[in-house]
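In this view, the complex is presented without one of its protein chains, the others remaining in place.
Then we have chain A:
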Amino acid sequence: MILQALNGYYERLLADSSSAIPEFGFSVESVAHCVILAKNGDVVGVHDLRERDGNRVVLKKVVVPKPPKERSGTKAPAYFLWDKSKYVIGCDVDPKGNRQFHTFAFDDFAKRQFGLLEGVEDMGAKAFSEFAKKRKLGDIPSWANDDVMSGRFMVFQLDGEPGFLHEREGLRRIWLQHLEKEAPEDVGQCLITGLSGQAIAYTHPQIKNVQGANTAGAALVSFNATAFESYNKGKGNLNAPVSERAAFAYTTALNHLLAPESPRKLRVGDTTVVFWTEARGEAERFFNFAMGGRHAEDDSLARRLEGYLSAVTKGKYPEELGDSRTPFYVLGLSPNAARLSVRFWHVGTVGDMAAHLGEHYRALALQRRFDSDPEHPSPWHLLKELAPQRDSKNMSPLLFGQFVRSVVQGLAYPQTLLSAAIGRIRADKEVNYLRAAVIKAFLVRNRKQEIPMTLDTTNTDIGYRLGRLFAIVERIQEEAVPGANATVKDRFFASAAATPARTFPIIVKNAQHGLAKIRKDKPGWAINLDKAIQEIVGGIDAATGFPASMPSDKQSMFILGYYQQRQDFYTKKEKNTED
C-alpha cells in the first residue's frame, strides 16, 4: 500500500500543472551554469544561473533528462544534453585547484550525444553535435574558468532561442524514444500497478533527504546482502518486481515529499515523517504544526494554526482543513545504514487525523508549572524529557515510532511510555510539567481514568493520596529547614512511590518535627498543613494502612498527585501575595 499510495500521489502531481514534478525519464537537478551555443557549435558565452540569497548561494532547479538508473562507479555514463565539466570538457578542478583530465568521461559524452543525435533534423541537435565534435581532450576552452569546472552541472541553450536545449520538443522526443529502447529485459507483474508483462527495474532510484541516512541517498527497496535474496532472484529488485515507470514514480513522489523545504515533512527523533493528502486546505500545514514541525515564520499563519489546534482539542473540526473525508497518509522512515526502514504507515482521513490529535492533546492537558511551558507539547518535547540527560541522542527510536503511531491513529499509548517516564523520575527525582503530562495522558487513555487538569481533593486513589501527602511533607521540610542539603525528595521520593509502608511512617514523623518548628513562626499556616495531612491520612483505609508496595499504575498516580498538590501550593501562594 505504501508504494501504491506514493505512486498515486505522483500521478496526481503530474496531472496538476502547478506542481513542478518531472515526468518519467526526467529529473529535477541543481544546475549552476548555462552554456550558450551558436548554431555552428561555437560557445557564445556562459550564464551563471545561481542566485544569491543573503550569504547562501541557491542553485537553479532545472528539469533535465536523466535515466531512471542511478549512475555510479568510475565508468558512469554521461548524461544527455547536460552534465558536469568532467564530461563536457573532460576536465575538472578539485578543491585544491588541481586540474584533472578524464578520458573515459570525455569520450562517453561524445558517444552518448552522437548516438542519440545522429541524423536528427533539428537546429539544436546540429549545433550540439558540432560543439561536441569541436572539443579536444587536454584543451581547455577560454569560456571554462575554474568555477565552471568545479564539479557542478551545466545545461545548454541555443543562442537566440527560448528555453534550454534539452527542452526543445524534438530533442525531448528523441530522449523518450531512447528510454523505450533502453527498457530492462526482465518482464513480470508489477506489484505496484498489478499490470503484467512490465519491464522490471533492476535498481530503483535513491531516496534522499532522510535524516541520518547517506546524503547520496538510501534505498527503500533493496536487497543488498545475500541473506535477503529469495527464490534465486539475485541481489536485484527482481525479488520484488516493480515496473521501471512505477519505481520512478514512487521514488520521485517520495523525494518530492522529502525535499529540504517541503512543508509535508517533519522530524521526530531519528524518524523522518512525511504526510500528504489530496485536500486543498491547510490540513498538511496543520498536521506539521500540531506534531511540532518547523514553526512557520509567518506570525498570522502560526496563530491561525494554533487556533485550529485549540479547536480540535475542544472536539471541533475547523472547516479550513478541507473536506474531512479526504484520505490522509502518514509515512515514518528511519535510516538503517544504506537502507530505509518503515517506522509506521497510516492511512486515514483528514477528519480522523484532526479528531485523534484533539484526543491526544485533551489527554495531555495539565496545569502548567510556568507560563513558558508549552500548552501543546509536541511528541519530540515529550520524548526528549524521557531520554537520559534529556539528550535527543538517547531517545528511544522504537518508542518514538510507537508513540507517534498511537497519536496519529488514536490508539493506546505504548506501555513502555509509562515505564520510561517512571524510570526517568526515579533516576533524577524531577517531576515537571512535561513528565506529569505524559503520565496523565497515559492514565487517561490507557487506563480510562478521569483526571482533571488541576488538584482533585476528592480523588481517593491511594497512589494519588500518598503523592499529595508526599508533596505536603516536602513542603513542610522546605519551610522548616530551608536550604537542606538532601531534601526528603532527594532521599525518599523513589522509595515512597514504590514501597510506602517502609517510607511514610518515617517521613511523616519527621514532618511532625518540622511542623512544630513552623508553628512557632506561623501558627495558622501550621494548622493548615496539619489539617491537610489529617484529611489525606483520614482517607486512607485504616485496616490496610500504607501499602507495602505499589505497582506502576499506582506509582504514576502518586507522581500525578505529587505534581498537582505542588502546583496547588504555587497557585495558592500567588493568591496570597495578591491579597
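Note that contacts are C-beta pairs under 8 Å (C-beta built on N, C-alpha and C of every residue); 3 or more make two chains touch, one makes a residue touch a chain; residues count from 1.
Just so we're on the same page, contacts and distances are computed from a predicted model.
Student: When you check the chain that is not on display against UniProt, which of "pre-crRNA processing endonuclease", "Iron ABC transporter", "Tryptophan synthase beta chain" or "ATPase P" does it turn out to be?
Tutor: Going by its UniProt entry, the chain not pictured is "pre-crRNA processing endonuclease".
Student: Looking at the whole complex, which of A:116, A:340 or A:439 touches the chain that is not displayed?
Tutor: With A:116, A:340 or A:439 as choices, the missing chain is touched by A:340.
Student: From the listed residues A:62, A:242 or A:431, report the one that touches the chain absent from this view.
Tutor: Considering the complete complex, A:242 is the one touching the chain left out.
Student: Among A:18, A:98, A:226 or A:372, single out the residue that touches the unshown chain.
Tutor: A:226
Student: Touching the absent chain: which residues on chain A qualify?
Tutor: 1-4, 188-189, 191-194, 220-233, 239-242, 334, 336, 339-345, 398, 401-402, 405, 411
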